[in-house]
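The complex appears here without one of its protein chains, the remainder shown in place.
First chain written, first letter: the chains are A and B, and each begins at residue 1.
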Amino acid sequence: MHIPDGYLDMNIAGLFYLLTAIVLGYSIYRVRREKVNWTLAGITASAIFAAQMLNWPIPGGTSAHFVGGALAGILLGPYAGCIAMACVLIVQCLVFADGGITALGANIWNMGIVDVFVGYYIYKALERRNMFLAGFLAGWIGITLGAIFAGLEIGLSSYFHYSVAITVPTMGIWHALLGIVEGVITGSIVNYISTTRPDLLEAKEVRVGKAVWIALAVLIALSPVFAYLAELVNYSEPLENVAKHLGVSEHPLWEGILPDYTIPGVNPYVGTLISGAIGVIVVLAIATVITRAVAR
Amino acid sequence: MVVFALKAENVSYVYPDKTVGVRNVSLSLKVGERVAIIGANGCGKSTLINVLSGILKPTSGVVKIFGVKADENFEFVRRNVGVVFQNPDDFLFNPTVRDELLYTPAQLDIPYEEALRMAEEFARLFGIEHVLEKPPFRLSGGEKKRVVLACVTMLKPKILLMDEPTANVDGRTRRRILEFVRDYDGTVLVATHELDIVPKFAEKVVVMNMEKSVEKVGGLELLEDEKLLESCGII
Partner (left out) sequence: MIEKTIKTATEYFQNFFSYDYHPKGFLQSVDTRVKLVGMIVLIVASVTTFNLGKILAILFSSLIISKLSNVSFRDLVSRVWLFTLFTFLIVLPLAFVEGFEYVLAFTLRVLTAIVLLQLIVLTTPFNELLYAMRSFKIPEILVFSLGLTYRYIHLMFSELLRILIAMESRRIKKMRYREIWKEGGKILGSFFLRVYEKGENVQRAMSLRGDRIKFYSKPFKFGIEEALFTLLVVFVLVWWCSL
């Protein structure tokens, strides 16, 4: 469910960086203001990371992995939980190259915000009824919704030519099935902790105000609409655009460097080839200089 | 009037879930004394260390460091009391050993270059300069202990509280740690359940009983008192 680089176009990637920055930034602000024990967020993040590595056997001989967004929300509260999941995802990206760097915003949005906040609210709504059920639904719906968002993002992206009508059902149905494991595990963990250390689940620090609640819900619900709108703007190739503005692409570089060696009206294919060859030579030259400089 | 390095008067600590941690402990340490707290597993040694160092606020009673109440002057206590945890993994939370050694100077606003110099100096002193770039989880148990000692002594605390410093280390590291404790320039309190190490550094022994309070305070001769030790569950 980690989206790699190259699947999302820059509109969608940028948009989700922005949305994630807003919610994550607000969470950090709340955690700092309310002096929540954020050490625990870092430690829990590493524990969730470890728990994600377990391979749970599922029928059919394959295995499923636990994601843990809803659990983070339930154990730490939504704000610290969101920070913890962001830590997990950033470390996965920068230490294990799991999930792309341009897609990091979207990945945190799906697994660190949608999964955490939705899971947390479902759990809060049901905790008085039945602990296991509350945990199960939080885990199951949280992860399925996160996957549906991932499907929306790659489906709307102009780079990935499968339409939303294919990506959303594929991601949604598949993760709704895998999500059962997530739900059962989350439910059992919550159930276990509620019988042995109920104080951990009750002492929930941060009160989420109603206005914030609604604002976040609206933000989450509307994010696919934003993504759709961002696509309409059609500004997905910043470098290409810069190049056009500078007029570089109209006057290929090789023409500038080697005006005498080119015959006017030369086959553009040959032109590209020459340009490519010159690039190769220059890169190799710079590389040689670097080798010398470093070897010094 | 004598000013004690550390003085606890009728200190009790009850955990939030109502478990008693320590019950009515009174203790006084003279400046430069080396004291061993001995007791069975679960007799409250670790809790006592946490209370004496001011990490846990006593439910009742007073802890004084050089005559200053521990909960009144936070910074004074932190600068004068160094604590070595039983598990180095709890203590070392930075990404690399170098960052670990830079943590304390950063807290004191010491400029970067000087902090780097301090870190190297203490690394040399404790023989850990070869692991400076490694993350703490890659170190051996003995190396971790030495990094902890380097971090703690960087502040040059006048009082050192150690919780099972020789647990899980090999013979050689154990000898080094005991020598370190013996030669440390200040007051040292060591909690342990290993009786054989006590004579190697301590001149005073505090025996704790299973009721989580102090049974008896005395010299090394208490180690010979089998009846006392047996009633406290130590042997």
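Note that in this section a residue touches a chain if its C-beta (ideal position, glycine included) is under 8 Å from a C-beta of that chain, and two chains touch if they have at least 3 such contacts.
Every value quoted in this text rests on a predicted model; they were computed, and no experiment measured them.
Checked against the full complex, the one of A:18, A:101, A:125 or A:177 touching the unshown chain is A:101. The omitted chain makes contact with just one of the residues A:18, A:214, A:229 or A:286: A:286.
The chain omitted from view is touched by exactly one of B:23, B:134 or B:176, namely B:134. Contact with the undisplayed chain is limited, among B:60, B:107 or B:140, to B:107. The omitted chain makes contact with just one of the residues B:3, B:55 or B:235: B:55.
Contact residues of chain A toward the unshown chain are 4-7, 9-10, 24-25, 28, 31-32, 37-47, 49-51, 53-59, 63, 66, 71, 75, 83-84, 86-88, 90-91, 93-97, 100-102, 159-162, 181, 184-193, 196-197, 200, 236-240, 242-243, 246, 248-249, 252-254, 272, 275-276, 279-280, 282-284, 286-287, 289-291, 293-294. The chain not shown here touches chain B at positions 50, 53, 55, 78, 83, 85, 87, 89-96, 98-99, 102-104, 106-109, 112, 115, 133-138, 151.
Here is the rule we go by: only the chains that are shown with their structure count from here on.
Between chain A and chain B, the centres computed from C-alpha atoms are 44 Å apart.
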